[in-house]
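Part of the complex only, each chain left as placed.
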Amino acid sequence: GDDSGGGGDEEGRLEMGIAVANVSLNFAIEMSDGATQAATDDGNVDFQVVGPPDTDGPAEVQLFQNLVTTARDGVILENLDPPLFTRPAAEAIDSGVPVIALDTSPTDGSKIEFYVGNDNYDLGAQMAGELLKHLSPTATGTVVVGVPNPGTPVLDNRAAGIKETLNAKAPGITVLGPFQTYSEPTKNYSAWSSLVSAHGDALAFLGVGDADSYDLARLKQEKNGKWLTAGFDVDDKTLQAVKDGTNFTTIDPEHYLKGYLASAMLIKSVRGELELPKGWFVSPGLIVTKENVDDVIQRGSTPAAAKAGYQSQIDSLLKDPAANTKPMDQAR
Amino acid sequence: MLRAAGLVKHYGGVTALDGGDIELRDGEIHALVGENGAGKSTLVKILCGVVTPDAGAVTLDDAPVRFAGPRAAAARGIAIVAQELSLFPDLTVAENLFIADLPRRYGLLSLATMERRAAPVLADLGLAEVPTRATAGELSLADRQLLEVSRALLTGPRVLILDEPTSALPAAAVDRLHAVLRRVAARGIAVLYISHFLQEVRRVADRISVLRDGRPALRGVPTAELGLDDLVRAMLGDAAPAHRPAARRHRPRSGPGVTLTDVDVPGRLAGVSLSVAPGEIVGIAGLEGAGHLAVLDLVCGLGRPAAGRVGLLGGPGPRSFRDAVRRGVAFVPGDRKRFGLMLDQPVWENATAVRWLGIGAGPWWRRGRELRARAETNLRRMRFRGDMYGLAGELSGGNQQKVVFAKWLDAGSAVIVLDDPTRGVDVGARGEMHEIVRELADDGRVVLLASTDLAELTELCHRVVVLRRGAVVGELSAGELTEQRLSTAINAGFA
Amino acid sequence: MVVVLVVLVLGVGVFRPGFLDADNLLSTGRNAAYVGLMAAGMVFPLAMREVDLSVGGNFALSMVVGAVLMRDGMPPWLAVPVILLMATALGALNGVITTYARIPSFIVTLATALLFRGIALAFAAGKQIFEVPRDNSFFVDLGGRYLGVPVTLPLLVVLGAVLTLVFTRTRFGAQVRAIGSNPDAAAYTGLPVDRIRIQALAVSGLMAGVAGTLALAFFMSGDPTLGEGFELTAIAAAIIGGTALGGGRGSVPGAIIGALILALVTSALVFFRIPINWTSFATGAVILVAVAADAALRRYRTRTI
């Protein structure tokens, strides 16, 4: 269409879009799917997704800046490296493009005032809680925690949640790590393989990233491990591992839901139907276990199924955004 | 019979060949001579399909041929030994010999077959000692040159073309090569032989052709009908020097020169002492491995003695090559392609590299005009024929050698070390270069010269020190210095 | 090389005996095999002064295509030749573009790396493809163990031996080395430089395909994000193993040992419980020390011999 855009052109058609950290990994694809679905549901939004092939902050900065020249009515910014976007986001906002943050909390100077994201610390805590259900309360031993790449706030918060919760609730357990497990899946596998050899007597191995989940499962099968394994996200292989009991859980940050909510609220606010609250809109996560894994698999099978699966949550969460919003500085 | 007529080749504005022709008859050795840049290599490259002529025709047994490339020429039995060595330094001797058609057994290279087929040829050329599994890069320049000849012979050619095959060869190897060529010719093979050693040419060739400025000056004249002076006149035309400049009187000065005192280099030199004074031109001679090149290495800082002392201009021996250069040593290497030139850079940048880039004289920014002026002066002194602004790699072989000499001339060094300095240089320019060396000595420089060309040593040197097995076996000075006596000394020592 | 490898293993073993555990060493070896195979293939382009940065992309595409074919019903063992053919063809394509568009292979393969991975992404539509017949012997046997040894390892040895022969004892290998050693002379001698270039890049493509096939057999899924950054590790392994970036020289076993050394360094650090923020530093430092030691050792040996 016409590139000039600008809030409210003739027929109310909006030019909007989302920038994601990459376009190859499940978590980012789910978020962009959710965001796109909300635009489709609105019916009159021209919605574009941009992102580098592999996670690459500076490359995403460039794509974001390109995007704000076409998607003048509003942009959702999902990324893993918020400081990079401080000035680009501020410049975009100064030029009149509404920008909200998704998945990782924005920095101070970015001028972004609304953020939709998980409580990652709490997700970590939930994983720890789930682990303790599988161990006797007096269990003693070690639990090894892995983080794919250091310096990513989302992941660090999850690791902190796991570690601090176990330290508080299970004094007999020593938490080791976090150790670096790399995000490239074969390197991730090698790293866990070495960690398992080095800590053969550990009670559990817990990862906070996507590759951790399915690689730990493969490793456990390969070595007939008796230890407990779990990670994050709902990649297909991960769900399979939960279903067959290899991993005792996976924590689903419900990326689709997060993306949908962010997109829906941004569209509404641009249309003047909603006053966006300021702060951190807490998007829920889900503990996936054998009990509910089939629903999660069904929900992830097609975008339509996802929409159906999340519909009730969407409706209730959108009813009163302010109620779910906390001060920005509490985001974790 | 391979015949070429009316060959024309232009490189940009340069006319390399302008009506070149030649007729190679079966069973004859045909020599081709001419000044540097006369077009000899160009003609040869056309014959074997490396270069396409702008005009003219090549016929093989009276049928016109146009080779798509050297492989096509090889398929018709035309083998070439190119002027610029074209070996593969990382490959073994055996692989180098058969690279164009490697013998196989069960799909794998057959080293046994290669060795069997190569042995007689290598023996003929005196390479029997060279291990076939050694990599070619480890061999001496002379051995590499012979290796190329072996490679050409092993293709079983009917026409064999050799472009300056002896430029790096010691006398004995030249004799062996000539014997081989005569035998090859006797089998009915046509041989084309290019060389700047006119005596050598007259010894081996049945006929001689001369090229001058890309045009034939003599066409296949039987050797017997030509005197040396006729040849030189044909080559140089009116520019031919009337007489050989007389050697100047030797005036050694006092003052520090180059000294070696009881020097040992394990495996190369044992107890060598010698000294060269300013104003002297001293030859260092010996068979391959005799240690004469080790002497040059010590003076250039390319090696350090295990025992004994090297003295350089009153100071200690050089710590490194760079140290030697900065303390006033110039080194004109024999292997110009490897150690002498930046082939992909303009000639004038090559010619100014020692002074500006090596020694670091002059300002830190480039003063192009000044550099080019210096280059021009030095190149003119060398009788350089070529485009100073062109790339060094596009020059004829002899002119490349002149560039190497010119860049060291530019340095104004007090000690001049020469290793085959006139390799591939034509008679006229060779004389000029010798004259320059004499001037340098008269100017009080120390000159050390090693050469595979015995005539060069006798014409130029005030005295020649002969080494055998790492030790000095004697010295020949002015009066007693003849090629005959030098050759005896080198080969047999002093009885 | 081997000395450094052994010293590394034993040195770590002294302090952390768990490292010497057969299972740990075998798994580390298997994990290194993918890069090792690519490094072995990379020796060919490197030795002729070319480079292949697309092996990671080719690896990912091979896995994805294999997984898709198997998911859609092709018998796994039948899919294998298809994968290998495709990988080889893509490698050859690198060579064809390099030759006929006259762009350096560095640029061509940097672009085709994106291209290949891009096809894999599009093919997989952003999902992992794991609905493969896991009970098939392709996964059970090729991806599994035999007498406790991951089948990948003996295969690595066999393929390494074959490539070593190809490199050192065949006409093709000699031509590759000749071109790398002196490209002008090679052209002058009439070697089919263009054809050899295409073939050398095809070999490295083929080895990326082999690595992809073995990874598919082991991981039992196709995933377009796999193998990022493998190209640099493979090149590094080849160079550590004695292949010259300047061409002419190369060693297939060296490349494989190089890959093993790099993998062992990473694995060893795990045993020393390096905190996450220091892992990168320690990895870099240990690699430097290992390679410097190897270089010093070689110099020492050539000096004494």
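Observations on the structure shown:
Going by the order they are written in, the chains are A, B and C; count residues from 1 in each one.
The working rule: a residue touches a chain if its C-beta (ideal position, glycine included) is under 8 Å from a C-beta of that chain, and two chains touch if they have at least 3 such contacts.
This one's a predicted model, so the numbers in the text were calculated from it and none came from an experiment.
Protein chain copy numbers over the entire complex amount to A x1, B x1, C x2, going by this structure file.
In this section, only the chains that are shown with their structure count from here on.
Centrality by C-alpha centroid: the chain sitting nearest the overall protein C-alpha mean is C.
By C-beta pair count, the most extensively touching chains are A-C. Annotation: 72 Å between the Cα-based centres of chain A and chain B.
Distance from the chain B centre to the chain C centre is 45 Å, each centre being the mean of its Cα atoms. One simple way to say how far apart two chains are is to compare their mean CA positions; for chain A and chain C this gives 33 Å. Listing the residues of chain B that touch chain C in their complex gives 50, 69-72, 74, 82, 86-91, 95, 99-100, 102, 104, 107-109. Residue ranges of chain C in contact with chain A, taken from their complex: 16, 18-19, 21, 23-24, 27-28, 31-32, 34, 114, 117-118, 121, 126-128, 130, 215, 219-221, 223-229, 263, 266-267, 270-271, 273-277, 279-280. Residue ranges on chain C touching chain B, taken from their complex, read 165, 169-171, 174-175, 177-178, 180-182, 184-186, 188-191, 248-249.
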